[in-house]
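First the structure, then my questions, so here it is.
One chain of protein is taken out of this complex; the other chains stay put.
After this line comes chain A, so read on.
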Amino acid sequence: MNSVGEACTELKREYDQCFNRWFAEKFLKGESAGDPCGQLFKRYQLCVQKAIKEKDIPIEGLEFMGPSKGKTE
């Protein structure tokens, strides 16, 4: 599956793999502390936000929250 920004697809895939594993093996089993995917997510996010601005996609009501919000606290 591709990303909306063509350049972001590889970053997306790395993040997705990490997330899907954490989601099924940790989060659903009640261990949500310690998200190992933070760094991958940050890099992927920067790329996506840039692509969305460039393509002028009208995303409503969504502030791009900083990557550290709510993650490790």
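As a working rule, a residue touches a chain if its C-beta (ideal position, glycine included) is under 8 Å from a C-beta of that chain, and two chains touch if they have at least 3 such contacts; residues count from 1.
Note that contacts and distances are computed from a predicted model.
Asks: Name the absent chain as its UniProt record does, using one of the following: "Neuronal-specific septin-3", "Auxin-responsive protein", "PRELI domain containing 3B" or "N-acetylglucosamine-6-phosphate deacetylase".
Replies: The chain we cannot see is recorded in UniProt as "PRELI domain containing 3B".
Asks: Can you list, in ascending order, the chain A residues touching the missing chain?
Replies: Residues in contact with the chain left out: 1-5, 8, 12, 15-16, 19-20, 23-24, 27-30, 32, 35, 41, 44-45, 48, 52, 55, 57-60, 62, 64-65, 69-71.
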